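For chain A:
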Amino acid sequence: TDLEVTHWWTSGGEAAAVAELAKAFDATGNKWVDGAIAGSGGTARPIMISRITGGDPMGATQFNHGRQAEELVEAGLMRDLTDVATREHWKDVIKPASLLDSCTIDGKIYCAPVNIHSWQWLWLSNAAFEKAGVAVPKNWDEFVAAAPALEKAGIVPLAVGGQAWQASGAFDVLMLALAGKDTFYKVFKDKDADMAAGPEMAKVFKAADDARRMSKGTNVQDWNQATNMVITGKAGGQIMGDWAQGEFALAGQVAGKDYSCLPGLGVTDVIATGGDAFYFPLLKDEEKSKAQEVLASTLLAPATQVAFNLKKGSLPVRGDVDLAAANDCMKKGLDILAKGNVIEWTDQLLSADTQKQKEDLFSEFFANPSLTPEDAQKRFAEIIASAD
Partner candidate 1 sequence: MPDPVVLKSGAEPWGAKPRRALSRRNIVLYGTLLVAALYYLLPLYVMIVTSLKGMPEIRLGNIFSPPVEITFEPWAKAWATACTGLNCDGLSRGFWNSVRITVPSTLISILVASVNGYALANWRFKGAEVFFTILIVGAFIPYQVMIYPIVIVLREMGIYGTLTGLVIVHTIFGMPILTLLFRNYFASLPEELFKAARIDGAGFWQIYGRIMLPMSMPIFVVAMILQITGIWNDFLFGVVFTRPDTYPMTVQLNNIVNSVQGVKEYNVNMAATLLTGAVPLIVYFVSGRLFVRGIAAGAVKG
Partner candidate 2 sequence: MQHSVSIRDLSLSFGSVSVLKDLNLDIGEGEFLVLLGSSGCGKSTLLNCIAGLLEPTGGQIFIRDRNVTWEEPKDRGIGMVFQSYALYPQMTVEKNLSFGLKVAGMAKAEIDKRVARAAEILQIGPLLKRKPSALSGGQRQRVAIGRALVRDVDVFLFDEPLSNLDAKLRSELRVEIKRLHQSLKNTMIYVTHDQIEALTLADRIAIMKSGVIQQLADPNTIYNMPRNMFVAGFIGSPSMNFLHGEIVERGGRPAFATNGVDFSLDGYAAGEALQPGRKVVLGVRPEHVKVDEDGAEEAHRATVDIEEPMGADNLLWLKHAGHSMSVRVGGARRFAPGTAVRLSFDMGLASLFDAGTEERI
């Protein structure tokens, strides 16, 4: 049965990873009809939502799991996967359990998580630091200290792409790394506006101010173009999720040799367990519904998980698969995961609305030097105060 699957994985590494999913699904005798929409979730999501609400749903669609699809589920437009999940013991195999919680609404499971993405990485170009004549930093502070040398060598210290989510994400990473897990939860989970306005956060904004200064001259839009600056040594580093690794891999670079990675910016060894999940809209067609179940179980099959995540550079959602082929950076991630140093990410904690406001704030902050950290913090606190 043909099943149309929409997603926004179109960069090199991502596309290669999707191909693994399709291959696995096709192997079950069905056919994966690829509905890729380029240009990040921002472009793709409205289309997906329109189609689901418009009564012309696809067979399956990617969402960041978390709150993005909540209302679609509530409106009864999405398929209940509880049967499949029970049959395949998702509750037991999916680690950490919070991943499945994000898919669960009123006790029913509505999505199949496929990977764990962690945002908390600083990717560094070894070549760039060599050129600048400084050692590759081990943590954020060293990185900031090395910035002037990089600049002198004509290298942009920190690449931050123009898309709004990159600035916002980078800030969240800084915040988790520098202010710690508790503060992070207090602000984003408990929506504590006082905390958001407090001195702890002021430190973070100070750091963000540094980051902003270091990112001057990036002049690219897409995250992978920014990554490419790191790959080619035009930039010293980039705060970006583990998906950036796919790009390094595609460019034939070797972790530890050509590039370095610092999880938690080398400050706090915690990674978030956001990630991608597939949702299955309710279909009238019996056969397609069956195919949906097949796809759901295929996505979580151990072999698929390994193949997919190796390409994607993310971590598998099953604790029971063997990632022997994983590279240096991935192993660091797996270690932290094994230690249980995990945290829920903003996708799960905040509504899309709040996320968007945050993105607006930080994209402005990174682009507009005249917006002082103090003002930005004040506005940040306001957003948190009104967040839901």
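Candidate selection criterion: all candidates are chains of the complex that A comes from, given by their letters.
Going forward, a contact is a pair of C-beta atoms (placed from the backbone, for glycine too) under 8 Å apart; a residue touches a chain by one contact, two chains touch by 3 or more; residues count from 1.
Computed from a prediction, not measured in an experiment: that's the story for all the values here.
Of the numbered chains 1 or 2, all belong to the complex, but just one touches chain A: 1. Contacts from chain A toward candidate 1 in the complex involve residues 4, 6-7, 9-12, 15, 18-19, 22, 32-39, 43, 46-47, 50-51, 53-56, 58, 222, 224-225, 228, 231, 247, 250-251.
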